[in-house]
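The complex appears here without one of its protein chains, the remainder shown in place.
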Amino acid sequence: MNDMRKIERDVHMTDLKIKARGVNVHYGETHAIKDVDVDIVDKTVTAFIGPSGCGKSTFLRCLNRMNDTISICRVTGQIEIDGRDINDRAVDPVQLRAQVGMVFQKPNPFPKSIYDNIAYGPRIHGLTKSKAELDEIVEKSLRRGAIWDEVKDRLNDSGTSLSGGQQQRLCIARAIATQPEVLLMDEPCSALDPIATAQVEELIDELRRDYSVVIVTHSMQQAARVSQKTAFFHLGHLVEFNNTGEIFTNPQDSRTESYITGRIG
Amino acid sequence: MTAIPFILLILAVLGGYFINRMAAREIRDTGNRLHSLTSYHGMFSALMILVPVLTFILLWLVFRGPLVDRLVMGNLPDGVLDNLGTGAIQLILAEIKSVSRGVIFGTPEDWKFAAADHFVALNKRADWLLVVCAGALSLALMYFARSRVTAEFRARQGVEGIISGLMIFCSVVAIFTTIGIVASLSYETYRFFEMVPITEFLFGTSWEPQIPIREDQIAAEGAFGWLPVILGTFVITFVAIVLAVPVGLCSAVYLNEFAPRKLRSVIKPLLEILAGVPTIVYGFFAVLVVAPAIRSFGQSIGLDVAPNTALAAGGVMGIMLIPFISSFADDALSAVPQTLRDGALGLGATRAEMMLNVLFPAALPGIVGGVLLAVSRAIGETMIVVMAAGLIARMTINPLDSVTTVTVQIVTLLIGDTAFDNPKTLAAFALGMMLFLVTLMINIFALRIVRKYREAYD
Partner (left out) sequence: MTDTTNAAGAPRGQSAADLVAASLKRRHRKQVWLQAIGIGAISIAFTMLFILVMSLVSTGWQAFTQTHVTLDVYVDPAEVPVERLPRGGFADVAGASLGAMLPDVDMTDRATARSVRNILSNGAQFHLRDLVVADPGLIGRTVTIKVPVSDPFDQLNKGLIDRDTPNEFRRVKNNEIAWFDALQDQGAISKPFNWALFTNADSRFPELAGLKGALVGSFWALLVCFLIAFPLGIGAAIYLEEFAPKNKISDLIEVNINNLAAVPSVVFGLLALAVFIGWFGLPRSAPFVGGLALALMTMPTIIIATRAALKAVPPSIREAALGLGASRQQVVFQHVLPLAMPGILTGTIIGLAQALGETAPLLLIGMNAFITSAASSPFDSATALPTQIFIWADSPERGFVSRTSAAILVLLGFLVMMNGIAIYLRQKFERKW
C-alpha cells in the first residue's frame, strides 16, 4: 500500500478524473473488494489486470454504480468523479451513467435497428432537438466507433445481425453517442476473434484523445498495447498501480511479478 | 368376485418370477456363467405374464358390462321394447338390474324377473370364464418364459425390450388421444352434415336448435347457422382480453422489475392461487356478484342491461386470465438476457426506460404467444359462460346484451338425455369440431412463436 501512496503524489492533480478511496464491496457474505484506492487520470487509458475472480470487474462496475442493480451487493468507501462523490444520495445513478459510459464483456446490441441502437442514448437523455441533429450524432458516433463504413448502407438492419466484432464496435459507438466523459470497458474483447480484437484495440487508442478510458482485461499483452496506466488486482486487493511501462518492466510487488511472468493466473 | 382374477394374476406373476429365478440360479450354481442377473430372468417372466394378462383382464372387465346388457336386452320377449325411446329402454335395463340385486319396487312383469335371472346367470358365467381364461393364459405364458431360461439368454435385454415397448405405448397414447378427438368429432360432424347442409351451418345467421321432438309439436324448424354463436364467443373473448391483457401485463412489468423481493415472493404464489381456482367457482362468482352488480349499476345510470350480459361473463373470464397472462409475461421478461438490461442501464436509462424500450420489446414475441394462448383459453372456456352467459344466439356485438357461446351451446345441447340420432345432439359435435379447429390453429401458432422466442435467447 505504501508504494501506492507514493505514486499518488506523482499524479498531476489537475488531470485527475476519478478518485477512489477505501472502496470495499461485499457480495452477501463475500468480501469482493478490499480497501481499494485508485486515481484515474483524464484522457488516458487505464487498464485493470489480474487473475479471474480478483475483483477487477466488480470495481469497474462501482465506477458507474452498476452494482446497484445487484440486490445483494453492498459498496462502501468514497469514489469521486470531478470531485463529486458518486455514492452520495443526491447523485442520480441515471445521470452518473450518462456521464460514465460502459461497454460490456459480451456485445449486447438491443434487438432494434443499428440506427435505433445508437440513437437510444441521445433520445432518452433528450440530447437532440431534431431528427437532423440525431442523424448527425448517429453518424459521428458510428464514425468514431470505426464502423460507419461497414454499416452506413444498412442502418435499418437489426443490430443483432452484425458479426461479433461489429456488434462490439456498435456497442462502443452506442456508448459514445451519449457523450460520456469516462468510458468503462469490461473485457471488451473477450468474446471476439483476433482481427476484431485488433480493430477494437485500435479504436480504444483512438478514443483516448477525448475520453478517459478504463479497461478491464485478462490479457496482459492487451493491457501493454492499449494502456498508459495499469492497476494489478489480486484477491480483492489493489496490489500495484503505476505507469504501464513500469508495471511490465519493473514491478515493485512480488505478486505482480509472479503474475506477469505467468506464475499466478 | 372381480378380485379373483387379480389375485390369480398376482400369484402367477410372483410364481413366474421365482420359478425363472430359481431356474437361473440352478444354472449358475452348476458353474455356468449367466449372461444376465438371476433377478432379470425372474423379471422377464413376471413381465411376460403381467402385461398380456392384465391387458386381457382389464379389457374383459370394461367390455363385459355392455356386452351382458346387450345380450339381456336382445333376449327379451318380442314386442316389449317396441315403440320405446332410448331413455325408456335404459329405465327397463336399470329395473332389471335392480331386480337382479333383489331390490324390487312395485310389481314388475314376469319377463323382467326372467331377464333378471338371465342377467345374473350371464354375469356368473362371464366371471368364471374370465377366471379360466386368465388362468390358462397365465400358465401358458409362465411355461413359455420358463422355457427361455438358459445361460446365454439375454434376460436383461428382454426385460428392457418389454419396458421400452411399454414406454413407447405410453407416448403413443397422447397421439391416440388426438386421433380419438379428431375421429369422433369428424364422424359425428359428418353425420350432422348429412342432415343439415354444411353451407347452412357455416353461413347461416340464425341458431335455433330447438327442433320438434314429437311429430305433432308445433315449433320452429331448427336453424343451425353458427355465425351468431361464434360472434357471441368473440364478443365475450374480446371483453375478457381487453380486461386481462392490460392488467396482466402491467402487473408482470411491476413484478418483474420494480416489486421489492419480499413483495414478489408473496404476490407470485397468490397469483398462482388465483390461476388455480376452478372455473366453475368463477362462474358462480359471476352469477352471484358480478352480474347483479353490473345490472344495478347499469340501471342506476339509466341503461337497460340484460341479466346475463356478455360484460359479466367476459369480465369474470378476464379476471381468470389475469394471472395466466401475468405469469406468462413475467417468464418472458425474465428470459431476456441480463446483458440487455446492463446495456440499457449502462447508457443511463432509467429502469422504466429500460423496461419499456428494451425489455418489453425484446420479450414481445413471448408475450404475444402467451396472449394468444389466453385467447384460445377464453374461446374454449366453458363453465363461466355456461353459468353467466345467455342461451339465445343473437347477431350483436353489444357487450351489454346477452349473447351465447360455442361452449354454452355444446353443453346445453348435450345435457340431459342424449341420443346420437338427431341433429340437435350432432350439432354439438359440429360446434365442438369448429371449437377444436379454431383453438388448435391459435395454439399451434402461439406455441410456435413461444418456442422460437425461447430458442432465440437460449
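In order of appearance the chains are A and B, and numbering begins at 1 in each one.
Note that in this section contacts are C-beta pairs under 8 Å (C-beta built on N, C-alpha and C of every residue); 3 or more make two chains touch, one makes a residue touch a chain.
Worth saying up front: this structure is predicted, and the values here are computed from it rather than measured.
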Omitted chain - touching chains that are shown: A, B
Full-complex contact with the absent chain, from B:Pro278, B:Pro307 or B:Pro337: B:Pro278
Listed residues B:Phe153, B:Phe234, B:Phe429 or B:Tyr453, member touching the removed chain: B:Phe429
Which residue of B:Gly31, B:Pro66, B:Gly79 or B:Gly102 touches the chain not shown here: B:Pro66
Touch with the omitted chain, as defined above, among B:Leu356, B:Ile397 or B:Ala456: B:Leu356
Residue ranges of chain A at the interface with the undisplayed chain: 92, 94-95, 98-99, 124-129, 133, 136-137, 140-141, 144, 176-181, 209-211
For chain B, residues in touch with the removed chain: 62-63, 65-66, 69-70, 156, 160, 163-164, 166-175, 177-178, 180-181, 184-185, 187-188, 246-251, 253-255, 258-259, 267, 269-274, 276-285, 287-289, 319, 322-323, 326, 348, 350-353, 355-356, 373, 376-377, 379-383, 386-387, 407, 410-411, 414-415, 418, 420, 428-429, 432, 435-436, 439-440, 443-444, 447
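Just so we're on the same page, only the chains that are shown with their structure count from here on.
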Centroid spacing, where centroids are CA-atom means, of chain A and chain B in whole angstrom: 57
Sites on chain B touched by chain A in the complex: 261, 337, 339-350, 353, 357-358, 361-362
Residue ranges of chain A touching chain B (in the complex, touch as defined): 64, 66, 69, 71, 94-99, 101-104, 106, 108-112, 120-121, 124-125, 171, 174-175, 178
